[in-house]
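Omission of a single protein chain aside, the complex is shown with its protein chains in their original locations.
Right after this comes chain A.
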Amino acid sequence: MNNFIILPILIPLLTGILLIFFNKRFAVQKAISLLAAASSVVIALCLVQMVYTEGIQSLYLGGWEPPFGIILVADQFASLLVLTTSIIGLAAVLYSFRTIDRERERFYYFSAVQFLITGVTGAFLTGDIFNLFVFFEVMLMSSYVLIVLGSTKIQLRESIKYLLVNVISSALFVITVAYLYALTGTLNMADLSVVISENGQTGIITVVAIMFLVVFGLKGAIFPMYFWLPGSYYAPPSAVTALFGALLTKVGVYSITRVFTLIFYHDTGFTHQVLAWLSAFTIIFGVIGAIAYSDIKKIIIYNILTAVGVILFGIAANTSSSVLGSVYYLVHDMIIKCALFFLVGAIAIITGTNDLRKMGGLIKNHPFLGWLFFVSAISLAGIPPLSGFIGKLKIVEGGFEAGEYAISMVVLLSSLLVLYSVLKIFINGFWGEQVMTTEQEKGNTKGMLLPIGLMAGLSVAFGFGIELVSPYFTQAAEALLNPEIYIQAVLKE
């Protein structure tokens, strides 16, 4: 019983509500958002430390005990993701100050951002499968607003597609939950796990597991359900794409991880094998997209797919090191995708184009931006001292342990192509002949370097301080590998 763990949901929610009243007072809006985002980071840090020292925390909403009431559970996996989310929220708010125009701010931009963060943290912290659906909707509704806000032609077109796909997948989510409820008679995740392990994972339960894979795969963009993502993420401004790329797909990944480690872990021979092959194809299609385009935003968007595939392969391999690797890689990827979308947004503002062939020699006038991009790029690919390395290492190690040699090789080879795709931006954009003089540039980096530096610096610190943070990640992976820990903490006899 701990009211503290609702604060990461409550703070952005109350802030979002408060901002509704200040839609024409820009300075007040910014001050409130910044204050709330900063305090969320502090709260999330306390939460991580609290879970580390005292074990899994839970809160029975309204005082109703599980499995009868809704329950919030903060295990270390969820707490780490909440912390990452709050940091990304802070960086995105800072980045929006400079890149989002007045017209958008007047139409409740900052409210929508806060509601998006409410949905994401809620989805991480909930311990109830229908409540997870509700938080998904909170998150998606805000993302509909953010994707269409500004109503340029491309945004209108892509938001129709985005909305259509997500409405269908949400309907499928409800149907799947209905099936599960009919089979088990409970909605609490820990109780579901108990009921399924008592009655055995029958064929129909495996069908439901695959339906969940389709639902969360549509949200998290895995092969072959990723088709909506490249277009939709291309439409909104960079600050919004950074939020989407860093948070939305990761909630789908988180949900897959949660249901396949907590609820459906009895028939791994079938479900996890399906997941492993789907993630392999996700990686392959992701890198194909990433090397095919010469549009900087598209390249980073396709890299989201690759990362989703890598993380899910770690879950599918289901060994202790691969799950640990997935937790590392998930946190790393959220940070680095946010940094990269900020960076390509900054480049697009300077050059006025997303086309790689129309830029060059940026490093002459923007050395700091250039090196930040370089560090982020090699961190994304997983060069040893940086943050992407340890996660991928553990995933591949676990993959070999599990005997998935082919897919592990795909993961390794994908790193090479990912590196090629981002260094292509660096080499063509930053090196070479200078295309624009300072006067010809369409904008400057004023106010953007701080959030970019924050995220890139965090990624570097994460890589170098891996020894320092590894106890937290080990604790997170332990609870994923042993569902009994989670169930014990929630149901507590």
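As a convention for this text, a residue touches a chain if its C-beta (ideal position, glycine included) is under 8 Å from a C-beta of that chain, and two chains touch if they have at least 3 such contacts; residues count from 1.
Everything below uses one rule, namely that contacts and distances are computed from a predicted model.
Missing from the rendering is one chain, named in UniProt as "Na(+)/H(+) antiporter subunit B" (options: "Na(+)/H(+) antiporter subunit B", "Nitrogenase molybdenum-iron protein beta chain", "NAD(P)H-quinone oxidoreductase subunit 4L" or "Energy-coupling factor transporter ATP-binding protein EcfA2"). Residue A:L13 is the one among A:L13, A:A235, A:L372 or A:A476 that touches the chain not shown. One of A:A31, A:L61 or A:L468 touches the chain omitted from the figure, and that residue is A:L61. Summarising the interface, chain A meets the missing chain with residues 1, 3, 6, 10, 13-14, 17-18, 20-21, 59-63.
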